[in-house]
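In this view, the complex is presented without one of its protein chains, the others remaining in place.
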Amino acid sequence: MRKVLPLGITFVSGIIVVLANFLAPAWFVAANREISLWFQIVAALFCALGVANLTRIHSKRLARHSEGWFFSIVLFVSMFGFMIIAFSVGQQDDLYRNLYNNTIVPLNATMYSVLVFYIASAAYRAFRVRTLEATILLITAAIVMLGKAPIGEAVFGSWVVDATNWILDIPNVAGMRGIQLGATLGGLAMALRVLVGIERTHFGGTGE
Amino acid sequence: MVTNNPWIWLAAFLTLACYTFPFGDNPVYRFVEHVFVGTSAGYMVTANWFNWIKPNLAEIGNGRYLLIVPFVIGILIYARYIKPIAWVSRIAIAFNLGVASGFILAKDIKPLFITQVIATFQPLDDINNILLVFGVITSLIYFLFTVEHKGAVGVAAQAGRWVMLIALGAAFGSTVMARVSLFLGRVQFLLSEWLFIVK
Amino acid sequence: MPNVDRRIIYIVMIAAVVYAFVNPMGLPVTISDYTRTAHAAIEALPAGAVLVLGMDFSPGGIPELEPAAKAIFYQCMCNDVKVVMIGMWVMAGDMGERVLDEMAPLFPAKVYGVDFVNIGFKPGNGLLLERAADNIIEAAVDVDHRGLALSAMPLFEQFRSLREAAFWVCLSTGNPGVSDWIKVIGDPLGIPGTTDVVSVSIPENMPFVQSGQLTGIIQGMRGAAEYELLVDRPGRATAGMDAQSLAHVVILVFIVLGNVAYLTRKTRA
Partner (left out) sequence: MGLIRPGLVASFVLELAFAAAVLTLIGRARRGQPVPAIRRVVGLDAIDEAIGRATEMGAPVHFAPGIGAIDNAQTLAALSILSHVARMCAKYDTRLIQTNRNNVVYSIAEETIKQAYVDAGKPAGFNPDDVRFISEDQFGYASGCIGIMAREKVRANILVGAFWAESLIFAEVGAQVGSIQIAGTANTHQIPFFIAACDYALLGEEIYAASAYLSREPILVGCLIGQDWAKMIGVLLILAGAVLATFGNYDLGRLLNE
């Protein structure tokens, strides 16, 4: 029961989606339509997993007064605070829009933008012509960088742009396509393993 | 000249606080990090609720009782927090992964494999076409794992590796622009919306 | 100078970008064929046609993608093309509202629900698109990001499914994103479309341009700047190009210095 039921559900739901795509019979298509809607609902209901996980981890931290417990309070206040405000005023209220645009937007955008510092310091420390391969990589990267920033063309002339476009259009398309054809096959094989139930690692952590 | 909008001040504070991190981990950064994690998790819930869950509950209210089934399946995922019945959360995972894998098997092969193969059927009468065709072939050969890379196969595989290195170099160069763009966006915000230095 | 404090590197980077913003050099931006192709395809849409904007990004994608979203919206409104925004990313609805906040007031004659609409986020990734290709009102449970009923909007009297779209543009940060649009809408239904991708994803999407599955491509912030110039409305992407230039130079200089230091040490040792 604990094994067969989930594997059966995976197989039946998946096979309908596959066959409805390739085969024409109307009832397949109808079943597929309903299953797709169900999938959307199930996926949406997973939305509180983040809140649940964080609540679990951070309430433990609070209870034990372990290092950094104060930050757990910060987390709870911002998480539940945001939800309470959003639920009480809705998504079109000015309060919500201001809160979203001035907390989530700057935080999300700035967290990732910190990477610019790492790429700058890695440029100095790590990107070295240690091997022939690293050298090819760096030379191509340098040309593309010059081709993408307007200053490259202003200083070196239009050949930088032409070279960049050629790199993107010919060797890049060839290399990326080679990688992607392989990756697509890998994805298909993985999906097949899950569908027929020989891949079960994803059930890990749900008890035996 | 700075803005007197308190919301912009809040956004500016959060932005600057994030930038203390590269200079060393510190309490201000840890504070905003937790605000970030908390609000993002809360947002997932509210956005899904307003745009999807609430209207579908209304549909059930309108008599589409069949929709109760996916609601039950979806809620089962939370059983993983209750030890004795943790296994029933597998039902939700199983359904979700079943449909997702079915979707990959249904949709990927044509546009991501066959169309790509067909697009490589280029007449070999032009140096760029020849490079493209043999570039794709050699990079595929590089990824053959049941054939030893010796002799002709070895030469082709080595050529394939070089072609891919050029592609990866292009990815490297493009990433620089991506990372700088992220930073530019924040500097634009600080200089124009907060400090009014630049229009 | 083998052991420069990394903080000095960071400060040089910050200084370069701020300097370029405050003192713009106004370096010319030449427009690539990729951007021209995308622009021309949208320009050729007849009045009354529907263009679908896939808002598949979050705030991290704003600097590279929002300027293009605004420029495309502007172009469509000027040409009486209708715009429907929908997204597989959870923040899609709010990303759409940011575009409308700035652009809708420029077109007082254009009406929400008639000329443009922001459906916002709906779950399901590629399966959302598949259902929307069947029936867009059902796929959205008849609700847009503002909580209004789609079935009451004049736009959806004519436009019942993504099949009826004339063109699509996916503003893509990653996954889900442009590959789902190609897999579900572009390739099987034969509806032309293009994408604005963050710069990281440019190389991996070029094979789809070569195969014709994408009609041109808008390449990150540079592409967005080119698009702004094509619709004759320079905005944030164009304004960022000088800072891009200087930042790229700084990084190239760091690479060169790092390698000089490395090679010197190697020859000495």
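For clarity, chains are labelled A, B and C in written order, and residue numbers in each chain start from 1.
In this text, a contact is a pair of C-beta atoms (placed from the backbone, for glycine too) under 8 Å apart; a residue touches a chain by one contact, two chains touch by 3 or more.
Since this is a predicted model, take the numbers as computed values, not measurements.
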Self-check item: Option touching the unshown chain, where B:14, B:164 or B:180 are the choices
Solution: B:164
Quiz item: Hey, which of A:12, A:62, A:85 or A:122 is the one touching the hidden chain?
Solution: A:122
Self-check item: Touching the absent chain when the full complex is considered, from A:14, A:50 or A:147
Solution: A:50
Quiz item: Touching the missing chain, which residues of chain B?
Solution: 21, 25, 33, 36-37, 97, 100, 105, 109-110, 113-114, 117-118, 120-125, 129, 133, 136-137, 140-149, 161, 164-165, 167-169, 171-172, 175
Self-check item: Contact set of chain A toward the excluded chain (per top definition)
Solution: 21-25, 50, 53-54, 111-112, 114-115, 118-119, 121-122, 125-128, 133-134, 137-138, 141, 176, 179, 181-183, 185-190, 192-194, 196, 198-199, 201-202, 204-205
Exercise. Determine and list the chain C residues touching the chain excluded from the picture.
Key: 188, 200-201, 203-204
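Heads up, the rule we're going with is that only the chains that are shown with their structure count from here on.
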Quiz item: Does B-C or A-B have the larger number of C-beta pairs in contact?
Solution: A-B
Quiz item: So how far apart, in whole Å, are chain B and chain C when each is placed at the average of its C-alpha atoms?
Solution: 15
Exercise. Starting from the mean Cα coordinates of chain A and chain B, work out the distance between those two points in Å.
Key: 3
Quiz item: For chain B, what residues touch not just one other chain but two or more?
Solution: 22, 43-44, 47-48, 50, 52, 56, 99, 103, 107-108, 112, 116, 132, 167, 170, 174-177, 180, 182-183, 185
Quiz item: Which parts of chain C, given as residue numbers and ranges, touch two or more other chains?
Solution: 6, 10, 13, 60, 62-63, 90-91, 93-94, 122-123, 127, 145, 147, 199, 202-204, 207, 210, 219-220, 222, 244, 247-248, 251
Quiz prompt | Touching residues on chain A, where the partner in the complex is chain B | solution = 2, 5-7, 9-18, 20-22, 34-52, 54, 56, 68, 71-72, 74-83, 86-87, 90-91, 98, 100-119, 133, 136-145, 147-149, 164, 166-182, 184-185, 187-188, 190-192, 194-195, 202-203, 205-208
Self-check item: For the chain C and chain B complex, residues of the former touching the latter
Solution: 6-7, 10, 13, 17-18, 21-22, 60, 62-64, 90-91, 93-94, 120-123, 126-127, 141-143, 145, 147, 179, 182-184, 186-188, 198-200, 202-204, 207, 210-213, 219-222, 236, 239-240, 243-244, 247-248, 251
Quiz prompt | In the complex, chain C residues that touch chain A | solution = 4, 6, 9-10, 12-13, 27-30, 32-33, 58-60, 62-63, 90-91, 93-94, 97-98, 122-125, 127-128, 130-131, 134, 145-147, 199, 202-204, 206-207, 210, 219-220, 222, 241-242, 244-252, 254-255, 257-259, 262-263
